[in-house]
Every structure is written in C-alpha cells, then in structure tokens.
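Of the protein chains in this complex, all but one are displayed in their positions.
Residue numbering begins at 1 within each chain, and the chains themselves are lettered A, B and C in the order written.
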Amino acid sequence: MVAELTFPVRYVETDAMGIVHHTNYVVWFEVGRVEAMRQAGLDYAAVERGGLFFAVAEVHVRYLSPARFGDRVTVRTGITELRSRAVRFDYVVVDAESGCVRVEGYTRHVPIDRAGRVTRIPRELLEALRPAVAAQN
Amino acid sequence: MVAELTFPVRYVETDAMGIVHHTNYVVWFEVGRVEAMRQAGLDYAAVERGGLFFAVAEVHVRYLSPARFGDRVTVRTGITELRSRAVRFDYVVVDAESGCVRVEGYTRHVPIDRAGRVTRIPRELLEALRPAVAAQN
Amino acid sequence: MVAELTFPVRYVETDAMGIVHHTNYVVWFEVGRVEAMRQAGLDYAAVERGGLFFAVAEVHVRYLSPARFGDRVTVRTGITELRSRAVRFDYVVVDAESGCVRVEGYTRHVPIDRAGRVTRIPRELLEALRPAVAAQN
Partner (left out) sequence: MVAELTFPVRYVETDAMGIVHHTNYVVWFEVGRVEAMRQAGLDYAAVERGGLFFAVAEVHVRYLSPARFGDRVTVRTGITELRSRAVRFDYVVVDAESGCVRVEGYTRHVPIDRAGRVTRIPRELLEALRPAVAAQN
C-alpha cells in the first residue's frame, strides 16, 4: 500500500531561486510518513507519548524537477522495509496536477526509547504497520 | 547593555521575493536573546535543563528594509523589562556593513516550569540578568 | 468574511519544549492569508507572477496556549483593513477539536512591485478582496 497526501506549497518553503528549497522535501517526507502510519491505523503522536521514537538514521533524496509556490504536491509514501530494529520508507513527490515527478527518496529509521537507546518495535505495532509495506513503491 | 551578534544570512532563509522571509527575523531574535543571556553569564540551555523555560507570550516586528543572501546582519538585543513573572527583550537587526536597519521588534516571555505552569524567575537568575537590562535599546 | 483552514501540526514545527515553536504560527498566518485570498477568488501566486507583492511591514502575535504534534489546528483569517497602499490581516489560530485559542495576531502589508518600490493595489484587485474584509474577526 502506498499512502497519498496532497497539499499546497507554502510560500515560506520557496527560496531566492524562486523554487521550493531542497530541504522542504525532507519535511514533506516526514509529513508523508506520519500520514502513511495514520492510514495504517497508527497515531505516531501516541506512539511517541508511549515512549517509542523512530529516530532518523539516513535520508536520501534525488531532485528531478522543482516545485513552486502556487503548486499543489502529492507525497506518496510506502514502507519498504519493516523489521523490529529498522524501518525504511520510500517516497515520491509529484505535482498534483501534472503528475510530474519532483523528487524521490527514502529514509531509514531506528526505534529508540526515551533515553535514546536502540530498542525493538513491539510486535503489535509491527503487525499494524505490515499493510503499509509497499509491494513496490 | 545591549548584546551584539553578527552572522551571515543563510540561503534557506530567503524566499521567492529574493529577500529574507519575514519569519527568520523572529528566529534571529531568539538567537540574539540567547546571546544576550550568554553575555550576561547565563547559559540558557542550562537554565532549561534546570527546569525553567522562558515561554514566548508575545512577538512584535516592524519591517523597515529587506536583508538578502550575501548580507551579514547584526542583531542587537537588550532586556527592557525584567520582573519575576515577565521579561521583555527588544531587538534591532541592522545590516552589518551599512548599519541600515532591517527590522526592529520585541518579545515578551513568561517563566514556566516543566509542566507548563507559570512560575517565578529565581532571584539569583534575576540578578544575573540585571546587567543586560538596556537603559535604552 | 473569515476564511478557515484546518491542517495537522508537522513534527518539524515542534521544539525541545515539546510544543510548536513560536515562529510557526507566523508561517500559519501566511498560509491562512493565501487561503483567505483564494476564497476571495484571488490566486496570490498569479498576483506575484503579475508583478505585485504584498511585502510584510509588521507582524504581531499573542500566544495564549501551545499547540503540539498530534493536534490539528484551524487558522481563521480576515482582512481588517484594505486600502490601495496598505492591507491588514487578522488571525486566530485555534485547536481544531476543542476550539481552544492558541494564538491571535495580525500582519500589515505594503504592495510593492518587482523592484521593491511601494505601489498601489489595482482597483480590480481591491474589489476582489473586498468580500474578504471581516466585519469583526
């Protein structure tokens, strides 16, 4: 399953080149990740309140074409790896109208506890996320 | 006393108008505030670790001329009100070369504890901050 | 008329106090402003492509209670002053569930052209924005 979320570009996200600054796609990945968990029935805010955090271990982005203020973008997010000690999400950001791909990328995460120690994702949470695993993103 | 801090504009701080996005001056106020406390001998990170937080209660900014990428800016920060339950900082951001004023503004703060309840600034901390009170900003 | 827009808090918008960092409400004001214009039939991205920019001249925010990750917030935006050389927007940000007020504030804007010179808002644009003027925000 791939979760989709569409929203407009914010003006603050642009830079002096007149396009969306490259860091914002990484923010949108995060927004897509939370949405993918939500669509799987998982409230990530509640997960954190319960003491489990998906610390970011790696980020990769390839930039193909620029989004601009005035555009609406769609973030497609799928889980592409799901183990008790590692999760990977893959993302594609496309223009909501034309479907033109803006960026693609992935993030890897390690579950940690409140003290910052690596921990295991509990079984029931792994089961909840299982349907969000994308056959192919 | 007025604390001064000079730093270059970051590219990410620009927007599609080719100038610094207006929200970043509020970030720079915060940077100036931490520096004003530091120059008064107070490590704000340590203050927070001790359980005291200067929650932002009000922000005001007047924008006079725009900063751009390539500029260096100077933030001048003074404490203009200092009571056990309220602190006000005033700021002027100027171009570091020309001295041209970019923005001026102030922030008001309320001391809170870890639970978010309004508390009092301890006497020794008030005393430490006293020299940072600006006769006139 | 007051335009409403509801969206979830982004994780990146939080800070080490565990709440939304105070600068993000100013970002949300901008998002609300663009939405208020859109509901009045004005595409602000097109306005800028046409060479007119609503430069920010003043920002004021009062913080009443903190939003957190996991919350959905509603931004209510109204135009409270509309002249050919000055526009003021007023905002209230509330929790989308409880209606609890998080912040209130306003921004003042001056119309400028591509070269950064103060200009006049064309009559047809003023007419388009007229219905967005709030009787009372």
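Basically, a residue touches a chain if its C-beta (ideal position, glycine included) is under 8 Å from a C-beta of that chain, and two chains touch if they have at least 3 such contacts.
Bear in mind the structure is a predicted one, so any value in this text is a computation, not a measurement.
Undergrad: Determine and list the subunit C residues touching the chain excluded from the picture.
TA: 11-12, 14-16, 18-19, 21, 23, 68-69
Undergrad: So that we can see where the missing chain sits, which residues of subunit A does it touch?
TA: 16-17, 22-23, 26-27, 30, 48, 53, 55-63, 66, 116
Undergrad: For subunit B, enumerate the residues touching the unshown chain of the complex.
TA: Looking at subunit B, the ones touching the missing chain are residues 7-8, 10-12, 27, 30-31, 34, 43-46, 48-49, 68-70.
As a working rule, only the chains that are shown with their structure count from here on.
Undergrad: Using CA atoms only, can you tell me which chain is the most central one in this structure?
TA: Central chain: C.
Undergrad: I'd like the Å distance between the centres of subunit A and subunit B, where a centre is the mean of that chain's Cα atoms.
TA: 33
Undergrad: Can you work out the whole-Å distance between the CA centroids of subunit B and subunit C?
TA: Roughly 24 Å, centre to centre.
Undergrad: Could you put a whole-Å number on the gap between the CA centroids of subunit A and subunit C?
TA: Subunit A and subunit C have C-alpha centres separated by 27 Å.
Undergrad: Quick one: which residues in subunit C touch 2 or more of the other chains?
TA: Within subunit C, the residues that touch at least two other chains are 27, 30, 48.
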